[in-house]
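Of the protein chains in this complex, all but one are displayed in their positions.
Chain nomenclature is as follows: A, B, C, D, E, F and G, assigned in order of appearance, with residue numbering initiated at 1 for each chain independently.
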């Protein structure tokens, strides 16, 4: 791919037959492939042979299809993924897995929502050591703003659809992140951990063009 | 008034003629009256005699019309008004002035938005000493959530219309406050400092019915 | 918890496995715990041993996990919960149960919607004796406004998602409560009986700091 | 007109030149005409000759152009117009004037918002004597619901754009009226006193076809 | 009921157990009762004895519970129910059945949507003979406007949730009816055939107070 | 231009200085140019020399800048522009003028809104003779649906921003057109007479590629 | 049909019984009929005899009911259907099948989304040869704009409901198409491949009235 990010199949609006067909073409080419939005039921119904080739994670609803047994040493300490609550684990893990698939091993810090601020404050020094931070939060999504105010790195917000009523399926979190009073926080679509990871990969790649 | 809160005239959708007329009736009755949403232009165009009787504050756009020179000692240390930014001063001061008019002198803490978290953390102990806190914030309105997570008192959020674009005239702040991940934070209408002060007055009054 | 309210697990966006795991940790610590948004199906699928320890109520979808057999005498006559229609029973009972779990026994007045105003008027004197009133109503949510105009206490509105079409899943009720023409009515998220109860607990606690 | 209601010109989106031109044609035909949404400035700028022929009311922004000096005795006691607050006077008076123009003299009851319920309750018997009631209210628009629950007649709700923030320019009032828990309340567009009066005129006319 | 309309139970947000319990109380009192929003599945699961007492119609999802075998002669030629498409049959039949339950036998004219205008024009003379017309239409809901422009009677619009995409679950039809360029058309909630019938009953009742 | 439509400058969000500068470049190239959204004030403030070269129409807010004195014979009877009310004249005339600028002389039929259906029906035969019809209407925008049901030609709907309240600045008209129950009606942006004319020009051009 | 487009039944909001009944009437008349929004489950449950007469396509959810064995030669090279992604196949194929049913055989170009621009650029010359182009795309729906900028023909955009979060079920794609910066692109309802095909048929028919 022109952008240097491994290819991915978005499975949400595809039938099992369509996913099987796509995977067969991929296997024929022996091309590594990431599958996202592959829910537990669709995964279970895939052709057994294909399913056996997949490394599947139900929390993030992602699967890896890989052909190389040997890998490069993963990139560490460059990206941190912080999440507010356990309900945000799905999109947060989607970011983690997308990074893993592309050779990056992020630092993962969960359950540091701002209603219990001290848990987050305990991790500020650790966070500050990372050039790129993906902050995942739903409902009022205060986390990316607080993080953006505490650390100098690139902060990528992932608003999530957790909550009910006035949370509006993630709309409130999304618009809160976009209106963040911390300058320079950038935002991805609701629940889009995949996109946040791709943005981090773009930045890692871009940094090679930037003289230190 | 049945609720024991001093009467108020909401001037926003009234003509100068209508406000003059209302004030004349009030003066005739020698009834104390609070005016809200009285903008600078309308104030300047009021009948000079009436205007001279008003104690007007342009930031909060409120005016007091009072006939008693002597007052009770104001209630102190019971209510704190915290505001995120200087753009939130209007609604915050509307709350302060409504409290003042009803005999309450709140502690005022401005410019403690969460993008510069340390300023807020410096004031937590002070805030915790107040049984009632009015937290005023716009844009992503993270302040009420952070305050609600740090102090045990009654927290009344006033979302404001500051910001642009995704801030949607206060809608985002409003829905963020309602989705707050800090339990038991209650919410008023956008920019409604008056309502937050009235809620605080209701609580102060109610507390007399509650055995310690 | 810093706010002095018993802990709660929000079960709506958790799998049965996640709830089982959380409960096991809680049991190990012998920590009292409230579960909210635990629907009938999830409750039925919990590990039998854990389910036997729960005091479950299907209307409010709440469960208590308690280890102390003896309790303090509950606080009475301090909080009233009024609901407009039987369709509002879910959120109203969530408020009642959250209060119960935290040692408060509210006065419960159901089926007093304003389309049949006389039923509500019959209860006004009773309501006025309570310092805190939680008013639960959907559709046009006229109840909190009418109550707020009739009683001097603290009024906490819980808009509900009952209704269809223009009721917009609770949005209309929510915005009607926020625009209430009765001053000082405060508002919680749609269907958030839990939050209203937490706000009442905050006020009860705060009142101890307020000299009578 | 086919519907038997006098003709009207909606002036809001017309230039002064366009209104002058329309009036000249009307004068030439000696046709009675109602003008609505004619604001004070546009009225002042009309050709002096034409302006002199108009009976203009600035509160409702309506004008009558009439050529008959003698009139039928107006219809009384058939329609009541009730309004919640003084801010609702504009649309309420637009209904009153449209009725007047069409030979109906409604009973007018203003300032009976439900936050001060007793003022409304004092008028219930009077209201019940009217077969048709137009109820005008903004913000949470609880008035039409309360009226609809108290009287058996035809109730036509006019939501208004008074209020701010969550009142959403009348949207909240509109959707609250449509979700009214009082059965059979019908609704007009926001601020549409003209439409409510036309609906009342349709009912008065229709009633002649209905055997008693 | 104070409004003189037979009582009704709204079954949509009630469990089968709650409906059974309500019906048993009704049977004990031998009170006639209308049930609305009773879907086919809930109806099938009711206690057999109760179900046998119900006159159920699956299209309108309504049921009658009646104890009198003899009835008054129904009122004819007073109300017409017109519907645009077969997809609008549900709300249209809810209006018809609510009228039937209250002793009114409306003229029913279906499938006269304005995309095939001639079918509607063929029925204009018939429609004009009715003092009250309920016009049911979804999507762009042009029908109530066209009817309102052709007949002089009271026109009550019922926007429906038929359509997809830009139809927005009935929102577009609702707002189109409210913006109708035919004066004096009044509007009910989306799919609210019951409410439209109640409004017609209010008008029929009111007309007795109006001297011809 | 690649699409074969004369170039246009959209003046709405440009300062007078920016429009002057753009015109000077155009004059230097001696290139014909259409200006849209040029309001009366901006037009009056243009450099006198440039203003003198413009053929300006205040209703449509368009101006022509042309250098050829001789023109081809305009294309007639191919496009009809129908508009519902006089308030829709602005966008309707924008379509007419854009067609004129591009050598097409449309048939113009105004004031045929569906609330007075007979005026439209009188013109159906005339309309049917035109292969392309641009239908301009606001509020409930019933006109394009009715036209689309009556004629076989290509129907391009232009929803307009006329109306208030539930008309939502054209949103209701837009979504009503998109949900039209007449098949194959296509839609342009709110008030976008320019775009409708461009679509008509595309169709006229495309028809040359289509064998009869 | 007056518009010269074959008749169609919209099956989405009809029960299997209703579709069976409609088909029986059609068979009795031996009238060709297109069925749209006929999902796989409904199709499977139809009366076997009727189902055997249908030519059903599960991707587009359309079925043909035809009685003539011989057909005219289909019209070729006049319409192209381009789609951005495989998730857009449903509405795109609905357009293709509606065209097929009406004797038009479009050129089909799938998987040319603008994120991989070169695939689209490779097809521009081919596209330019077609007088009518239907462009189907979801999410940000950039495809119709890019196509509209590259080709001179009539461009009909079909926004689709693919995507999640900020894609808002197709709302974002719809409004992006309507705001397209390519002039003269016209738009259909979300997922409305049927409507786009009807518009193309209207244009093909209209072109016969247009002299070349």
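Points worth noting:
In this text, contacts are C-beta pairs under 8 Å (C-beta built on N, C-alpha and C of every residue); 3 or more make two chains touch, one makes a residue touch a chain.
From a predicted model like this one, the values you see are computed outputs, not experimental measurements.
Only one residue from G:134, G:166 or G:210 touches the chain missing from this view: G:166.
Contact with the omitted chain, checked across G:8, G:46, G:178 or G:198, is made by G:178. One chain of the complex is left out; on chain F, the residues touching it are 2, 10, 12-14, 18, 161, 170, 174, 189-192.
The chain not shown here touches chain B at positions 86-87, 116, 162, 164-167.
For chain G, the residues touching the chain absent from view are 84-85, 113-117, 139-142, 145-146, 148-150, 163, 165-168, 171-183.
Here is the rule we use: only the chains that are shown with their structure count from here on.
Taking the options A-B, D-E or B-C in turn, the interface that duplicates C-D in more than half of its contact pairs by residue number is A-B. Averaging C-alpha coordinates per chain places the centre of chain C 50 Å away from that of chain G.
Between the Cα centres of chain D and chain G there is a gap of 47 Å.
Among all residues of chain C, those that touch two or more other chains are 2, 116, 148-150, 165-167, 174, 178-179, 182-183, 189-190.
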